[in-house]
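Data block below; observations after.
The other protein chains are all here in position, but one chain of the complex has been omitted.
When the chains are written out, they are named A and B in that same order, and each has its own residue count from 1.
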Amino acid sequence: MKTFPIGGIHPSDNKQWSKDRPIEVMELPDQVAIPMIQHIGAPSTPIVKKGDKVLTGQLIGQAVGFVSANIHSPISGTVTSVDVYPNGQGQRRMMVVIKREGDEWMEDIDRTPDIKRDCKLTPAEIIAKVKDAGIVGLGGAQFPTHVKLSVPDGQKAEILIINGVECEPYLTSDYRNMLERGEMILVGVEILMRAISVQRAVIGIEANKPAAVELLKALITKGGYKGIEVQTLQTRYPQGGEKQLIAAVTGRQIAPPPALPISVGAVVCNVSTTIAVYEAVQKNKPLIERVVTVTGKELKETHNFLMRFGIPASHLLERAGGLPEGDVKLLNGGPMMGRAVVDITAPIIKGCSGITVISGKDTPRGVEGACIKCAKCVSACPMGLEPYLLSKLARLQKWDMAEEHNTVDCIECGCCSYTCPSNLPLLDYIRIGKQTVMTNIRARAAANNKK
Amino acid sequence: MNELLLTVLTLSLLGALLAVILYIVAKRFHVDEDPRIDEVEKMLPGANCGGCGFAGCRAMSEALVTRDNISSLFCPVAGGEVMKSIAGYLGKSAAEKSPMVATMRCGGSCDKRPKVNHYDGALSCAVVNTFYVGESACAFGCIGYGDCVHACQFGALHVNPETGLVEVDPDKCTACGACVKACPKGLFELRKKWPKNRAIYVACRSKNRGSVVMKACKAGCIGCGKCEKVCPFGAITIDSYLAYIDPKKCKLCRKCVNECPTGAIHIVNMERLAREPKPAAPKVEAPKRESNVEPKADTANKE
Partner (left out) sequence: MATRLFAAPSPHIHGGESTRRIMGDVVLALIPALAVSAYVLGWRALMITAVAIASCVLFEFLIQRFLLKGRTTIGDLSAVVTGMLLAFNLPVGIPWWIVIIGALVAIGIGKMTFGGLGCNPFNPALTGRIFLLIAYPVQMTDWTTGVPAAVQSPTMFDSMSGATSMDAMSGATALPMVKENPELAGNVNFGDMLFGQMNGSMGEICALALILGGIYLLWRKVITWHIPVAVLGTMAIFAACVGLGEGGSLVYELPIFHLLAGGALLGAFFMATDYSTSPMTHKGMIIYGVGIGVITMVIRLWGAYPEGMSFAIFIMNAATPLINKYCKPKRFGTK
């Protein structure tokens, strides 16, 4: 079975709590708060003001620049405020707050549930629609999808890889999407193949999701989808990392930064993103909702919700029976790469594939010991780095040496900290090193440009 | 006997040969260096703190000797006197700079700024800053894991376990600026050092609206502007709901201190002005809490 070449870990996937919960449509909230930054790149500009009436699907945030994404109203109602409010990490971000009145949609959105398969649009038209719909990578990275699909001049895409790996423990939103909205994914794949003009697409799914593999294979045969295949991959974290997935599926490794996936002819798209693309292109529906998993060992109930953006995390937790007592860590995303949430009133945004609750004795980190040079982090690193060294260099603020040891290659997957027998916060420091080195590199480039 | 002689001879010859080689190498690779660099380096404090902007004292003394105009060079650790004597030695004119001291501008101690979550990662402010605002609801306040303390070479900083805030020892502080660079929240400022280590500053960096500040911290600046109005020297400006006292204009009159409703203006080694009894109902005022000042306002009122 295929997998990526180096490193990786096998955390227990803990998907059992939510993987058999069908997608439920979350009731509409009374009020939503929509941050103007839900993507990588420049924040969007709010184009509504207090008192404005908005419809579901109406543009409320205009993308600024190329790497940026539009933002649409997920409900219909009145804008009550355009101001800064704290996000899940307590950082204050510009948000548009909308009070709901009914559920009135923009007229051009097709809300019928039937699958619309044929698409005669040109690649440029598809990309324009994706851009208008404000679609970003829903796997968590929130990178604007239209940027990914715009293959630069002189380069050619050869293969489309659909990321159905969901290697992150706990989360099941992609899995439920594959089981329940498989047809939409396949049409979405066809559209994406058209957009980047490739004849071959591979849906990569890990071996711990055999039901999804079989279902999609059956759908492909039934619907006669040409050029789309399903590839079962060995279960191993971080298979869902873009570079790891491309290496697993094609055997080709992307050169170190700043090389992009297109340099090996691949474009990668998440399954949930593919559904969003389908809806945007065939149904004119902008990105206003997604499937979010609410899971945790000690939660009373777990769910997979299809929900509009802007609903506070506290609302989801209420549906799950509230936060358990004692020590709790609330995560936006899964336990390996998710961000800790400290303000539970913060809204759910595009990149949130799940709310994971870690509780009890799993919550606090273990006591830090001395590095015993066991080299487990070196074996676990999927990028072929030396985490123990990079962490030490960042701690000592030896930025030049950290750069020499390729700290910018780090994908922040967390395998190093996960394996460390001394509970060292390896990634915590490597992240600082990486950020500082990247800042230094940019500063140098800027200085060179001036000359 | 023969062996002894041979040994002695061989070793002596070897010694002589090596001496000649060493001499030739030393001559050939000799680097001509201005002897004044060594002299200047001796005059500098030798802390190698980088406060001057150079890699160390050696680099600084090279710059002092080689550059014609040294008015832009200043060693904050040595201070004006030493710089003057160095300039005198080199026959150049020195930069005039008044002494400075690092000031930590956050007054959000544990009791004023409640913790809303429990941080459990690596104990470093920079790490905290990579992903969220910190344990309190204030996005601007002191994180309290002491990156600045580690950066300070002079032992002038420490975290007060009671308040959870970093405190500066003005006698040890050399104003090298290491803490300014180390603090991810930008809380440190090198401010004018008044005689007797007196100081006055706004102990808050929150640019949030007053209502937001009040929710997160009882000791924050809410940008009410009362201090700005009362200042007779125009030393106080308000920008994004945050007051700033310009040390160049401030004359330590302390009128602003009594006006501040939250006690965000801290005074060090000075007493508050006697408050004129006001006919209006007493305002809700947070009790003063400065690290270096005894709250003597009440006694002052009675006098």
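As a convention for this text, a residue touches a chain if its C-beta (ideal position, glycine included) is under 8 Å from a C-beta of that chain, and two chains touch if they have at least 3 such contacts.
A quick note: this is a predicted structure, and the numbers were derived from the prediction, not measured.
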* Who touches the missing chain here, A:Pro210, A:Gly251 or A:Gly384? -> A:Gly384
* Kindly state which of the options A:Val342, A:Ile355 or A:Leu393 is in contact with the chain not pictured. => A:Val342
* Using the definition of touch stated at the top, determine which of A:Lys243, A:Lys285, A:Arg395 or A:Lys434 touches the missing chain. => A:Lys243
* Selected from A:Gln62, A:Asn208, A:Ser422 or A:Asn440 as touching the chain missing from the view -> A:Ser422
* **Residues belonging to subunit B that touch the chain removed from view** => 116-122, 127, 130-132, 135
* Which positions on subunit A touch the chain that was left off? -> 5-6, 9, 11, 169, 243, 247, 253-256, 259, 323-331, 335-340, 342, 344, 358, 362-366, 369-376, 378-379, 381-386, 388, 406, 409, 412, 414, 417-423, 425, 427-428, 431
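The rule is simple: only the chains that are shown with their structure count from here on.
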* Structure fact -> In whole angstrom, the CA-centroid distance of subunit A from subunit B equals 42
* Asked: For the complex, which residues does subunit B have touching subunit A?
  -> 116-118, 120-122, 124, 126-127, 130-134, 137, 139, 208, 212
* Asked: Which positions of subunit A touch subunit B when the two form their complex?
  -> 86, 89-92, 327, 329, 339-340, 342-343, 363-365, 425, 428-429, 431-432, 435
